[in-house]
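Missing here: one protein chain of the complex. Every other protein chain is in place.
What follows is subunit A.
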């Protein structure tokens, strides 16, 4: 691989430090995958339960490398016009009406299919940028299968063909991060083109560090207790196990309520912040022997 002066990470260790500097505590596999994504110029597919920091990783990479973030939020019914580009019909109609009868059709035709009437959507925007760019394709499992086909073309060659304007190729490949909650199995073809990273709940020490870095002013002792309780909750069979986002929310709640010791009563009172199903709360109260 030829050496290039790129702004992405130059080694896994550097990735840990630089991500740490911007407030994202990466573990080994996360750091390695972030490094490889830049070095191999391959998209990264991140899967994992909700709230473990998938989207946050993309944002952290953006901050750490001084790039700009272009975000494509996927949803059911997302189509080419929303993801890639669209012609500005209304403006084109206005242009035709304003031209009057004097202009020949050929001229008008060339005129209305020019840059001026092109609406670039996230994918095309990311490809056309000259500065370092992180392209975040969020919740890619929410889209229809057809959009995956579109992504395949864009992600393998980083080029888009617009019939009226010709092919646009990226001068500087963006770093692409796709996130998925695995509600749907993505196609093999798409997975094959990506590096894969499965983010899971962190171990107790790392989680405590994350909570402490996200919630300044939290007592170290409370953080330890909180992480222990969350760990115990994850061992129960719950419908939705608490993730890092919930731990952080909980820590913020404790600060707001000025609770300095996480007693059983305090846990029982604030359990609603962590658990989002009533049957989960019942179960936790029973298993942790909390009094309500």
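Here is the rule we use: contacts are C-beta pairs under 8 Å (C-beta built on N, C-alpha and C of every residue); 3 or more make two chains touch, one makes a residue touch a chain; residues count from 1.
Everything below uses one rule, namely that contacts and distances are computed from a predicted model.
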Among "Carbohydrate ABC transporter membrane protein 2, CUT1 family", "Ferredoxin oxidoreductase", "VWA domain-containing protein" or "Nitrogenase iron-molybdenum cofactor biosynthesis protein NifE", go ahead and choose the protein name stored in UniProt for the chain not displayed.
"VWA domain-containing protein"
Touch with the missing chain holds, among A:69, A:99, A:152 or A:288, for A:288
Contact residue for the chain not shown (choose from A:128, A:184, A:206 or A:224):
A:184
Hidden partner sits against subunit A at residues 1, 12, 28-29, 32-33, 35-36, 39-40, 42, 45, 47-48, 76-77, 89-90, 93, 97, 144, 182-184, 188, 191-192, 194-198, 232, 235, 237, 239, 277-280, 282-283, 287-289
